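Could you have a look at this structure, given as structure tokens, before my questions?
Removed: one protein chain of the complex. Kept in place: all other protein chains.
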Amino acid sequence: MKSAGFFKRGYVYLVLAFLYMPILTLIVFSFNASKSRAVWGGFTLDWYRALFQNSEILNALYVTLAVALLAAVTATFIGTLGAIGMFSMKNGPKSLLLAAANLSMLTPDIVIGISLMILFLFANLPLGFGTMLLAHVSFNVPYVLFSVLPRLKQMNGSAYEAALDLGATHWQAIRKIVLPEIMPGILTGFILAFTLSLDDFVISFFTTSEVQNLSILVYSMARRGIHPTINALSTLMFVAIVALLLLVNRKSSILER
Amino acid sequence: MSVVEQQHLIDLVDLTKVYDGETEALSRMNLYIRKKEFVTLLGPSGCGKTTTLRLIAGFEFPTAGQVYFEGKEISSLPPYRRHVNTVFQKYALFPHMNVFENIAFGLRLKKVDESTINARVAEMLEMVNLRGFGRRKVDTLSGGQQQRVAIARALANRPEVLLLDEPLGALDLKLRKEMQIELKAMQQQLGITFVYVTHDQEEALTMSDTIVVMKEGLVQQIGSPICIYNEPKNAFVADFIGESNILPGTMLHDELVSFEGHDFICVDRGFGENQPVDVVIRPEDVQLCAPNDGMLRGTVASIVFKGVHYEMMIQTGGFAFMVHSTLAKAPGEEVGLRIVPFDIHIMKREAAL
Partner (left out) sequence: MKTKPFAAPYAVWMLLFTIVPIALVAAYSFTTADGALTLRNMANFLDPIYITVLLRSLGIALLCTLICLLVGYPAAYVLAQKDFDKKGVLVLLFVIPMWMNFLLRTYAWLTLLESNGLITSTVNRVIEFFGGQGNVRLLYNYGAVLMGMVYNYLPFMVLPLYTSLSRLDRRVVEAAEDLGANRSQVFLRVVFPLSVPGIFSGVTMVFMPAITTFVISRLLGGAQFKLFGDLIEQQFLFTGNWNFGSAMSLIMMVLLLLSMSIMNRYGDQEGGGIF
């Protein structure tokens, strides 16, 4: 029995090692004084210094954060309203609106990317920050919708009616009863949208030209070849996403309570 | 009624189960189960009844003590090598199989040929009154029907012992009563041993040959329903089985007990002289009479109509008696209470109830 447990545990650790080895190597070598990717030449923070002096990278960081924040806020607004609106609809129109969200989620990123690119160029919108933002809102909306809808379904339907019965207007009932009830879903949706935006490469790649986010920058730099500065950048991105995830994990466990 | 044979089928010897090195779910349980016997393990949740069942089935292994089956120790055998089958609390049907395949599962494992399987499954479906349900998916069945499939599935293997873990717990009252009768009939018709776990004392009294009352991992009393009801060994059993008035008293000497400021003749002996005891009197054993004719005098505090009888709380000097009677008395009315010697049950005083 003991040895079986040992092998099982060992297997899981092996798979995890496969998943983390490249990342850990990358992190270690981001502190490597030597430019080599195989030999340790002493500890340095030079690459991080170089990173923060590189205006291209800083600009990409700004673009990434700005797009993610704006897209998440807009998508949360549209998606939440959409969910509340759909909740009071008959099945026919509702399933039509749901189908649109499903279509968006089932469409491969590359097709979303090129289809939006066609749309923007067709509509004579110059590709750049604005189009990238529009694209991000578009792929985020369904995720917000599907985070909020289950909360609405869980909600006690009579609570809203009770509020009306007690003299609340529609708007008051929604603000004071419905919104607090579905707030966890809205938050989940917002965080999901924000992370998806931070993470996106493919759709951004097709819907912008000169304006680069971090993913696009890593892509173009990686195509030019390896450089320790990208290691440093990647390390920071990795740390940021882990921190964000841990935060979300704690937040959601607090919300569940 | 099928006759319980004398031969032991299962023996539990000093059976002990400790979880996580601290919680003692079962301590030193000794029990024998005979062929064709209907044994019920009865007690509140956490009393160790389900643990006992799981030890017999092989889902758990004892921390100490042994399980014997027909004289052979099986304590460490895995479930699939034991000749017992289980009906689970919430059915645990295989959701990816239809009714037929659920029932045929054990037979397929034994590589029984197809025609035998067909015949056996048909027979089982017939027995549980589900003829024609073979092709149905299990999630289209009602709770009662799922329960029947679970029973058929467990019986299809023709086990010598059927273990049932609160099988009727999820059914509504009416269905539960019907199933109690059906299960008992099935057990007698098949002539196999049932080990039945429940917290419902009425269920236990209705169905069992033998009841094992348990509390906090310890056996409190083993006996026939009649014996357990009429001669509860301690206040816990008395309280758990049926409703009881339990009041403190003093055993003056053999066949004489004093409580509520009155001496009563009783039938118990051997408690010593002037010993503190618990006195148990069933509500239906308290007879009402005119105030001056009774052994005790009391005032009716409340009365509730229960269908067959009235349930009254009658306040005497220091105790509120629960009384079941077909006579209705108005609240505030003075009554006399009589208790015949045979209905007074004396038990050793427990440190804490």
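Per-chain numbering from 1; labels A and B assigned in written order.
Methods note: contacts are C-beta pairs under 8 Å (C-beta built on N, C-alpha and C of every residue); 3 or more make two chains touch, one makes a residue touch a chain.
Everything numeric in this text was worked out from a predicted model, so none of it was measured.
Undergrad: Pick out which of A:Lys8, A:Arg49 or A:Lys176 touches the chain that's been left out of the picture.
TA: Touching the chain that is not displayed is residue A:Lys8.
Undergrad: Among the options B:Val3, B:Leu109, B:Ala185 or B:Ala301, which residue touches the chain absent from this view?
TA: Going through B:Val3, B:Leu109, B:Ala185 or B:Ala301 one by one, B:Leu109 is the residue touching the chain not shown.
Undergrad: For a quick check of understanding: of A:Asp46, A:Glu181 or A:Asp199, which residue touches the chain that isn't displayed?
TA: Going through A:Asp46, A:Glu181 or A:Asp199 one by one, A:Asp199 is the residue touching the chain not shown.
Undergrad: Among B:Pro95, B:Gly272 or B:Gly307, choose the residue that contacts the chain missing from this document, as touch is defined above.
TA: Considering all chains, including the one not shown, the answer is B:Pro95.
Undergrad: Just name the one of A:Ala72, A:Met86 or A:Ala232 that touches the chain not displayed here.
TA: A:Met86
Undergrad: Which positions on chain A touch the chain that was left off?
TA: Considering the whole complex, chain A reaches the absent chain at 8-9, 11-12, 15-16, 18-23, 25-26, 29, 36-38, 77-79, 81-82, 84-89, 97, 100-101, 103-104, 106-112, 114-119, 122, 134-135, 137-138, 141, 145, 160, 170, 174, 178, 195, 198-199, 201-202, 206, 214-215, 218-219, 222-223, 226, 230-231, 234, 237-238, 241-242, 244-245, 249.
Undergrad: Need a quick check: the contact residues on chain B for the chain that isn't drawn.
TA: Listed in rising order, the touching residues are 57-59, 78-80, 84-86, 88-90, 92-97, 105-106, 109-110, 153-154, 157.
Convention: only the chains that are shown with their structure count from here on.
Undergrad: Rounded to a whole Å, what is the gap between the Cα centroids of chain A and chain B?
TA: 57
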